[in-house]
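Would you mind keeping the following structure in view while I ask a few things?
In this view, the complex is presented without one of its protein chains, the others remaining in place.
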Amino acid sequence: MSQQTHRLSQGGRIDRGREIRFTFNGREYTGYAGDTLASALLANGVSVIGRSFKYHRPRGLVGAGPEEPNAIVQVGLGGQTRPDQRATQVELFDGLVASTSARLGFDPMGLNNTFSRMLPAGFYYKTFKWPAKSWPSYEKRIRQAAGLGYSPTEPDTDRYDHMNAHCDVLVVGGGPAGLAAALRAGRAGARVMLVDENAEFGGSLLAERDAQANAIDDRSPHDWIAASVAELSAMQEVRVMTRTTAFGNYDHNFIGLMEDKADYRGGPGAGEVRHRLWRVRAQRVVLATGALERPLVFGNNDRPGIMTASAVSTYLNRYGVAPGWRTVVFTNNDSAYQTALDLKAAGRDVAAIVDIRTNPTGALADAAREAGIPIHDSSAIIKARGSRRVKSVQIAQVKYGQLAEEGDTIACDVVATSGGWSPVVHLHCHIGSKPQWDDEAACFLPGPDNPGQSSAGSVTGAFSLRKALSQGFEQGGAAVAELGFEPTAGAAPSAPAPGTVMPIQPFWIAPTGKPLSRGPKQFVDYQNDTTAADIALAVREGYESVEHVKRYTAMGFGTDQGKLGNINGMAILASLLDQSIPETGTTTFRPAYTPVSFGSVAGRTADHLFDPERKTAMHDWHVQHGALFENVGQWKRPWYYPKDDESMQAALDRECRSTRNGAGVLDASTLGKIEVHGPDANRFLDMIYTGGRRKMKTGTCRYGLMLHEDGMIFDDGVTAKLDENHYYLTTTTGGAAGVLNWLEQWHQTEWPDMDVFFTFVTDQWATVAVNGPKSREILQALCDDIDFDREAFAFMTFREGTVAGVAARVFRISFTGELAFEINVDANYGRHVWEAVMAAGAPHGITPYGTETMHILRAEKGFIVAGQDTDGAVTPMDMGMHWAIGKKKDDFIGMRSLSRADIVGEGRKQYVGLVPTDGSIVLPEGSQLVNDPEAALPMPMVGHVSSSYHSDTLGHSFALAVVEDGRSRHGETVYSPQVDGSVIAATITDPVFYDREGARQNV
Amino acid sequence: MFQIDCPWCGPRDQQEFAYAGEAAIKRPENPASLSDAEWADYLFMRTNPRGRHHEQWRHVHGCGQFFDVVRDTVTYRIESVDVPGRPALGDAS
Amino acid sequence: MSEIKIESPLVDQVEAVRGNSAPAKVGVRMTEHPFLGQIVLRGKSSDTAFTAACAGVLGCEVPTTPNTYAEGQGVVIAWMGPTEWLVLVDGESTPAWLSALRGALADVHAGVLDTSGGQTLISLEGPAALDVLAKGSTLDLHPRVAPTGFCTRSLLAKSAMFVRVVEAGQRFEIVVRRSFADYLWQWLVDAGGEYGLAIQPAESTLVLAGLQASAPPKTATGA
Partner (left out) sequence: MKNRYSIFSLARNALSHHENWDRAWRSPEPKSEYDVIIIGAGGHGLATAYYLAKEHGITNVAVVEKGWLGGGNTARNTTIVRSNYLYDESAHLFEKSLKLWEGLSRELNYNVMFSQRGVYNLAHTLQEERDAKRRINANRLNGIDSEWVDARQIKAEVPYIDTSSNARYPILGGSLQRRAGTARHDGVAWGYARAADAAGVDIIENCEVTNILRDGGTVTGVETTRGTIRARKVGIVVAGNSGVLAEMAGFRLPVESHPLQALVSEPVKPILDTVIMSNAVHGYVSQSDKGELVIGAGIDAFNGYGQRGSFNIIEETIAAIKEMFPIFSRMRMLRHWGGIVDTTPDATPIIGKTPVDNLFINCGWGTGGFKATPGSGWVFAHTLATGEPHWINAPFSLDRYTTGYLVDEHGAAGVAH
C-alpha cells in the first residue's frame, strides 16, 4: 500500500480521522473521507491517470470538477460497474475499485503518438476506402481502439426514481451567489430549491483558503457557508440539495436535476434508489452556476502535472493535497496569483509566475512579489518537457502575440495555468439563447435572460466575491418580488472589497516560432486529442464554421463536452480566420450539463412497471385456467387455453369445435365502450359512421365503420341504441381512446352546437361473449327475466335483465357466425358472471377461447379485424363493405374522399378469400401474392395475405387477403412465393367461408 | 417541456395534453360540391408557419376540453390560450 | 343460485385486501375503498334545470369552479370538466342515488352513468403522501396551490387518475380506472416503500372530510 506522499500535513475539508481504502488499476491506496478519487490519487502521488484517446499519451489530472477531460475511469465491478466516471467527481468510499481502460504503463498503442502525423483530424475520411470489402475490418479496429470505458454486461439491479417538484424559485449552484439568492428568497417565505452538484455547498469558496481575510459578514467563509445552509435548512419551504446537478434547462422553466443518492457511498442500501431524477417546474430560476477556469494552450500542454491554477488551489485548500513540489504558474490574469500564494502558504515552491501581461500590478501581484516569487512578465510557456510527468518548461518573451526571445527552461513538476474564466452559461443556453461575448472579461456571458430566469454571480462575469454575493442577493429578491412576495429588508452578505485588479489580457495560444503544423502538439481538447494544428488543418480544408470544426476535429465532442477547451478552440479558430470571436461564435450548448444515467432518466418506468398491464375483471381466472396471453395495446388478452401438453393447433381446433358445436366463451371486456347521448346524438353519429343511425330502432344493434376524412377505415364496432338519442358504442380494443378523442374533437371543434355527451365506460363493463348453438340454453339457465325466444330476442337486438343475479345488458350479436349473446355486467361482478356461465355451460361442454380462436371463427365468416385485414390504406369499397355505407346519406366523415380519382379507379386491392390448393398448407400471414411466380425480380405483386388459419370446421386451410381487382377474380389462382423458395398456390374466393346465408346466427 | 394554461384547469404539464394540429380548419359546408383539389386543400394542406402558430390542444388527461393556443414554433413561447365562445369562468352557472 | 360475488379491481393484490404488516416508521398509509358508488354526471352548468335538479337531489350546489368539489349529505360531487362531474357515494346507497338523479334529470339534457364497477378509490394519508404522489404526478399538490377542496383529473405514472385533496398536504384520494388499478397499486407500493408504507385493509365506505355517516339521498322528485 502506498503512502499519501502528496498529502499536506494539515488543512482541507477532508476528515483525517476516517481513512478510506480503495483500489486503482489493481493497486491499493488510502485516502480520507471527503476526498474525491482524483484528490486521493493525487495525494498518493499518482500522476498518470489515463491515456489520451487517439495518441495514447499519458495524461494526468487537469481540473478538479466537471471540466476534467483526462481522468475518466471505470468504477465498480460486475453488475455494479459504471463506465466513464470523472475521477474529480467520484467521491471516495471504502472499497472503491476503479480502473482505466488504457494501459498506464507501457502502451503499444503509444505508437500512435509516434505516427501521429498519419492521424490528422478527419484522417479516416481520406482512407480505408479500398479495397471495398475491407472497410468492415478497418472499422472493427477503429471501434476497438475507440470508447473510453466498458459497458456493464449484466443487468442493473439498482433502482431509480423520479420526483416532480414545484417551487417559486429554483437556485442552481450553491456558491456564494446561489446561497445569497436562496437566503433572500427563502426569508421572504417563498418555496425555494437550492441545488449544487458538489458534496457540499460553498462553490468556489471551498477552493479558497478559509481565511479571515475573505470573511463574509464577519465570519470565515466556511463558517458563513455552514450558517447559511443551517438557516436555509431550517426554513419549512426551502429544500437544499447537494450532489444534485441541474443537467438540463427546458422550456417553460422546467429543469431536470439528477441527484446522486448512493454512488458517493458505494451504492444504495436495500430498498433505496441509486439516482433520483427531479423534474422541477419553477416559477423563477436563478442560475448561479459560477465559472470554470480555462487552461492556456502551449506545446505539450497535456503533460501530467500541468493543471488549471484553480484546480491546484482546489486540491490544496479543499483536499489538503499538493500536486507537486515545485510549480510554475502561467497566466494572463490575476486569479492564478492566488494559486501561487496558496502554494506558498502550503509550503511548496513556486519557481516562477509566467505572465503574458506586461508589468503586472495590483494587489495579488504585489503579494506575490512580496512572497518572493519571481515573475516573468510579457512571457509565456511555449513548451513543456517530460513525458510521464512534466519536468520543465521552456519560457519565452512574447510581443504582440509573437515569439520575441526564447528564455529559460525552468524545472518544475507542476504547471498551474490560467487563461481566464468561462462562465457556466450552459443552462442558460439550453433553450435556444445564444451567449454573448464580452471583450473586457474575455469570456462569453449569458445573453438576454430567458423568461422567468436570471443569472447571478461569476456566471455573469462578476468575478469578485463581493459582487457575487450582492448579485445573488439581488436576484433572489427580484425573483420573489416578481411573484408577489415581500423580500425582507437587510443588506446582502458583505465581503471585503477586492484589492486592485489588473485586467485580463486575452491569450489563446503560445507562439512557438513555428507554424502550428510543425510545432509541438498544442492541445485544445484533451479528451479527443484535438490540437491547434488540427483546427488549422480544418480551416485549411475549408471546414470553417465552428460547427464544422467541431465535427471535423471532434473538439468538444467528448464526455466533458468541451468545458475546458472549447473557448480556446473557438478563439484559435477566430484568429485563423481573421475574424472576431463573436463572429466565430460557439457551438450549441445542449443538455446534459454533465452526463445522466439512463437508469435515472427511465426512473420507475422499468421492469414490471415499464408499462401498465391492463387487466379485465376475469384476468385471474384466465391465469388459473392456463391461458397464454396476447398483448393487445396495453391489455393482456387470453390468446388460447392449452390443456396439458396440447399443441397450439390442437387447442385451437378444440376451442373452435366446441364453439361451433356446443358453446364457447370469450372475455370481450377489452373492447372500447362509449356512451353517447343527447338530443343531437342521432345527427352526430350519422356524421361519424358510414352507415345511418337515425332510423335505428331502440333496442337494436348495428355494425358500424368509421373512416378518417381521407376515406380510409380506422375503426369499427357495434352500436346499440339504448334509447332515442342514446347509444352504446363499442370500438376495437386498441382504438378506444382514439375513437373517444375523435368524437370529442368533431363535437367540440366543429359542431359545438350539437347537444351530445360522450362518456367512456370501457372499464365499467365486463363482457362475457357466449357463442355457439348452446348459448341460448346457457343464458336461459342463468336468467329468468329475459325471453330468449328467437322472435322475442332477435338477432342484432339487446335486452336488459338479470344474469346470474346481476343486472346485465345482453346483446344478441355474433362475431363467430353462431348463435351468440354478449353479456355486459358491472365489472365488479364480471368474474362472478363468468364463473356462472362456465357452470351453466358445463353440461354443454362450454370451452373458454381466446383471441386466436376468435380470429379463426370470425375469419371463417369473412368478418374483418380492423388493423389486421385493414392497414390504414383501405376504403370500405376495397373491403367489399358497400353495404355499410348509408345509401341515402349525403355526408359523413370521409365520404367526399371516396370519390377521388385513385379511389374509384381500377387496380385497387380488394378483399377476398383464398383457399390453398393444398388444403393442408396454411399460407403464412404476411405472404405476398403474385400472378406469375416465375416472373423476374422485382416480381409484380398483386396483394397479400392478412389472415390465415387452419380451419377445423372447413377441414382445410383458408386465408383472407387483398388482391388487385380481386372481387372480379373469384375462381382464379394466385401464387405466393415463400422465403424458403417454395410457392403456394391458392384459389381466390369469396371471403365468407362458412354459413354464407347467416342461418346459424339466426336460429 | 411546456406548461400549458388550460382555460379551465389552469397551468398543467404538457403531458396532460394532446396536440391537435392547426386551429380553425373549418370543415367545408358541402364537401360534395368541392373539386378534388379544393378537398385536398382542406384535407392535407397546412400553413406550418415558422413563428406564430394558431393551434389546438386538448386537455385530454384533465377536463377533456379542446382549446386554441397561439404559440411561437421557434421559441415555443405561448402567447395566448383561449376557447372561442366560452362563457367566462365563474359565471358558468 | 350461489351467492353473488363482488370483486374489487385489486382483488389480486393481497395487501390491498388484507393490509400489510406496518413498517417501523410509517410515512404514508394507504387504503383501498372498493365498491363505492361512483356516478358520472353529465350536463351543462349553464342549464339551470340541470343544476337545480342536481342540487335538489345532492343537497348541495354542483361545483362549477374547476378543480373543486362540494359535499352534501353522504355525497361528494367533484368537477371533472365543464360538462362532467363525479359523484361519490357509499356503495349500498348507490342504486338509490342513481334512481334519484335519473328521476330528477329525466327531462333534462343530462346523463347519469354508473361507473362504480369501472374504478376504485385509494386513499393516501400521512406526511409522505404528497411525496409519493409527486413521484408520478406533475400536479403541484402543495397546500398553497391545492388546498383542501381541490380536485382534478390528471396522470399518475402511466395511468389516468382523479385526485381529491381531503386534507391539504396530508390526505389524498385517488380514483383509478379498473384496468389500470393493478398497475397503479404496484406502482404506489414501489414508490411509497422508501417512506414506510402501511397498507390498511380495504374499507368499503366513503370517508368524507368533515362529514357524518352517509345518508340516503332525498327521494327523487320524479321517480
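Per-chain numbering from 1; labels A, B and C assigned in written order.
Following the convention adopted for this analysis, contacts are C-beta pairs under 8 Å (C-beta built on N, C-alpha and C of every residue); 3 or more make two chains touch, one makes a residue touch a chain.
Quick caveat, the model's predicted, so the values are computed rather than measured.
Within the whole complex, touches from the chain that is not shown fall on A, B. From the options A:283, A:464, A:505 or A:545, the residue with contact to the unseen chain in the full assembly is A:545. When the missing chain is restored to the complex, the residue among A:283, A:575 or A:928 that touches it is A:928.
Among A:269, A:484, A:515 or A:955, only A:515 touches the chain that is left out of the view.
Although one chain is not displayed, chain B still touches it through residues 1-2, 14-15, 18-19, 21-22, 36-37, 39-41, 43-50, 53, 55, 71, 73-76. Although one chain is not drawn, its touching partners on chain A can still be listed: residues 81-84, 101, 117-118, 120, 123-130, 132, 135-136, 139-140, 142-144, 146-156, 158, 160, 248, 250-251, 254, 256, 279, 430-432, 515, 517-518, 533, 537, 540-545, 547-548, 551-552, 554, 557, 559, 561, 588, 590-592, 595-599, 601-603, 605-606, 608, 610-611, 613, 630-632, 710-711, 867-868, 871-873, 897, 900-903, 924-928, 930, 937-939, 941, 944-946, 976-979.
To be clear about the criterion, only the chains that are shown with their structure count from here on.
Inter-chain centre distance (chain A to chain B, centres taken as mean C-alpha positions): 28 Å. With centres set at the average Cα position, the gap from chain A to chain C is 34 Å.
With touch defined as above, residues shared between interfaces to two or more other chains in chain C number as follows: 84, 138-139.
The set of chain B residues that touch two or more partner chains comprises 13, 64-65.
Remark: chain B residues 1-3, 13, 18, 20, 26-27, 30-32, 34, 36, 39, 43, 56, 58, 60, 64-66, 74-78, 85 touch chain A in the complex. Here chain A touches chain C in the complex through residues 161-166, 191, 271-273, 279, 281, 604-605, 608-609, 611-617, 619-620, 635, 670, 675, 677-679, 755, 757, 759, 761-766, 804-806, 825-832, 835-836, going by the rule given at the top. Residue ranges on chain B touching chain C, taken from their complex, read 8-10, 12-13, 15-16, 61-65, 87, 89-90, 92-93.
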